[in-house]
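Heads up, one of the protein chains got dropped from this complex, but the rest are sitting where they should.
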Amino acid sequence: MNVELRDIHKIFAAVHANNGINLKIPAGVIQGILGENGAGKSTLMKILSGFYQPSQGQILLDDKPVIIRSPADATRQGVGMLHQDPLDFPSMRVIDNFLIGHPGELIPDRGQAAAQLEAIQQKLGFSLRPEAHVDTLTVGERQQLEILRLLWLGVRVLILDEPTTGISALQKEKLFAALRLLAQEGKTIIFVSHKLEDVEVLCHKVAVLRQGRLIGEMLPPFNITRLVEMMFEKVITLGNRRSCCRGEISFRLNALELEDARLHIPGVSLEVQGGEVIGLAGMEGSGQALFLRACAGLVRAVGGHISINEHDLTGKPYHTYLEHGIAYLPAARLEEGLAPGMTLTEHFLLAGEARGFNIDWEQGRKVAQERIADFNIRGTPASPIEALSGGNQQRALLALLKHPLNLILLEHPTRGLDIESSIYIWDKLKERCAEGAVILFISSDLEELLQYSDRLLVFFSGEVSSPLDAERTTVEHLGQFIGGKGWAA
Amino acid sequence: MKNLRWNNFLFQLVAFLLALAFTSLIMVFAGAPPISAYVEILGGAFGSVNSLANVVVVWMPLLLVTSGLLITFTAGLWNIGIEGQITLGAIFTTAALRLLQESSLPPWLIILLAMLAGVAGGALWAVMAGLLKTFGGVNEIFGGLGLNFVATALTLWLIFGPWKRPGTGSMSGTEPFPDTLWLPQLPGLRLSPWSVIFGAAAIYLVYRLLSGTYFGLRLKAIGKNVRAAFLLGVPAWQHSLLAFALCGFFAGLAGALQVTAVYHRLIPSISSGYGFLGLLVAMLVNYQALWAAPVALFFAALNIGSIQLPIMLNLDSSLSGVLQGMLVLFVLLTEGARKRWLQKNG
Partner (left out) sequence: MDSATLLGLAGVLAAAAPVLFAVIGETITERAGVINLSVNGTILLSAMGGFAVAVNTGSLLLGFLAGALIGALVALVIAFSSITLQQSQVAVGFVLALVCRDLSYFLGNPYMGASGPRLPSAPIPLLGDLPLIGPLFFRQDLLTYLSYVLIFAAWAYIFKTRPGLMLQGIGERPAAAFARGADVNRLRYLYTVIGGAIIGIAGPAYSLSVKAGWKGTISGLDGIGWIALSITIFGGWNPLRAAFGAYLFALLQWLGLVLQPSLPGIPSQVLQVAPFPLMILTLLLVNIGNAEWVERALARLPENTRHALARLLRSLRAAPPAALGVPFEQE
């Protein structure tokens, strides 16, 4: 099926997520869509698959203009989407997942459905057991199930959102082989990714998005350097770098080994000096969040040791980490970091040291007033936290940090903030470094990573690079590294 | 901000009127005269010193129970097991009284020890619900309900089994205690000034606890966002258990009062439904502890006032429960409507 997007715009409140995108994808083509987080890839795909309506613009399928009202409508019209976290029903069986939403008579013929599942999966080289429960499958197998289901529904355009995150190399091979086969049959495949290597080996054509715009398209052979430039913008002006390294080791990881349902991170060893800033780079879901939570004492390591100032914290409860001056600032501010329904004053009192049993509200308000002024928070002591803007919430989170701290762990410290707020927040963080705190932060903003880090760790599918010197790393190199290129070396 | 408060007040007024109107409609449907019914209720509650005293007899345990529930509500817990906690308070108190009544201890000390036992019983039952939730994965609603049934079963077994009256056990309860083991009462009335002292102290203490202490603040944080509270260093499950224990403490005290100040024995329905009624009061006042006092008074007055209804108008006294429930229901509904209205016009 030929797909054409004409002048697609999507505006959310203040954000122009898609800005005049034009793209033609002929049948039988595997189209790569590249772009960093927030570039507008997901929005565009959600428009094509019926989750969003475009603010402006037109979608053409086989040269006929169509309106796609809902995801189910999209499947009816032949467009199916495989989500990064497959939209399936984990507690149910493979065959039930396969059947839900499939039109037909009241009582489905399971035997027949299983036979058809078998027929399609044999062709694609998958081997799912119809009676298995989906929560016992790997992510790769759950993707296979969704692909089989969408094909059974008669989908002729298949959108895959970051399908290679969290799946094994073998499963990736299977997936790619299947996609190539489908393309040969005349299906249109749209492959959304930020992994250059995957796009390079698989796609017939690549389009790059940045800040909601289509920057350009490229045909093979792909010029990786050029693609990185298109993704991340070439000119990056780095401000003055300040390093506060003190020389003595303060934070130490010894062969730290981590595991969760999706990823396995083999031994990471790291020695960090007081005052040093370590940036954790990598595409979302590559293991950096797990790593950071392990450093905070929220995830127990499978092996290895963590110590701060020569105190071994391995296997200790979260509370002990707090006592040793470790602070963790999650990315989901309102979900994890702050308590909606409580005021700024209440937050400061909660995070501060309890002085006796009774609260001195007058004192509390005074402290809140001071911190509000100190951190330039737009709000009053009585403001409920959810009424503040994102930037002010982030400042509030920083203002909640205790004094002194040995280790500050941050997830996306400046995500969604304007430039002024970002600069402000890093100034405050650098003050902490000057006092000797170590900072580990996750970011998907290459500029931020290069500007503020002393050293960088790059994560890719659970693999962790040896520390890179941020000063001697270029944007291109980092971009390729994040995309999984140049790891063999 | 001021506008918003006015708007809030307006919606609550509407809720009150709607509840009243709806209840009246039900009465009309049942062929009862609404106006006379309301007059009877008012008269029944406030018509004489005696009836007023009876209102206070209901008001105080209700206030104790509500005080406890405000703590668990603040921590985001639905302590439906409150009925059982009152009952256990009563059972433990009765047990202590039975154990000590033959002893040579002075009566005041026996009563004191018995009330302490009651408090311990209530707290124990509440902590069970908390443990079931924290370590058993059983939602506190279902754990609490189950424990309520167990408490009822225990009461019946005691009344008809080991504690049965000489001769044969009956639904009228255990053998009454001698009046030396009663909490002192006001002359000629069923009311003990001690209940008033306990009730007033409870609501004041809880008000202080929730609005003026770090403990209260931490409970609030757990109730609002348990994950954030944990990350900010609040030991979450320990605080939840403590909230349960404190709530059980007050419920147990209410149960102890039912034995020492009201019934002077253990009866099958010793909790008088104050637990569930307290849940309604706590929902209605929406975390504002001081409002619990007037609202609980209003509910108590409805309970006592409606006792007249069967005699005077041949209506069932459960009308009070209908009105109380309707009130909460309409407050919840108008609150939802208000939020939607704010979203659209905000």
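Each chain gets a letter, A and B, in the order it is written, and its residues are counted from 1.
Everything that follows uses one rule, which is that a residue touches a chain if its C-beta (ideal position, glycine included) is under 8 Å from a C-beta of that chain, and two chains touch if they have at least 3 such contacts.
The shown structure was predicted, so the numbers you read here are calculated from the model rather than taken from an experiment.
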Displayed chains contacted by the hidden chain, counting the whole assembly: A, B
Absent-chain contact - pick from A:Pro65, A:Gly104 or A:Gly303: A:Gly104
Among B:Leu18, B:Ile141 or B:Ile307, the residue in touch with the chain that has been omitted: B:Ile141
Touch with the omitted chain, as defined above, among A:Phe51, A:Phe176 or A:Trp361: A:Phe51
Residue ranges of chain B at the interface with the undisplayed chain: 26, 29-30, 78, 80, 132, 135-139, 141-143, 145-150, 152-153, 156-157, 160-161, 164, 169, 276, 279-280, 283, 314-316, 318-322, 324-326, 328-329, 332-333, 335-337, 339-340
Absent chain, residues of chain A that touch it: 46, 51-52, 70-72, 75, 87-92, 96, 99-108
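Definition applied: only the chains that are shown with their structure count from here on.
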Sites on chain B touched by chain A in the complex: 212-215, 217-218, 220-221, 224-225, 227-235
Residue numbers on chain A that touch chain B, as the complex places them: 318-319, 322, 328, 330, 335-342, 346, 349-351, 354, 357-359, 361, 400
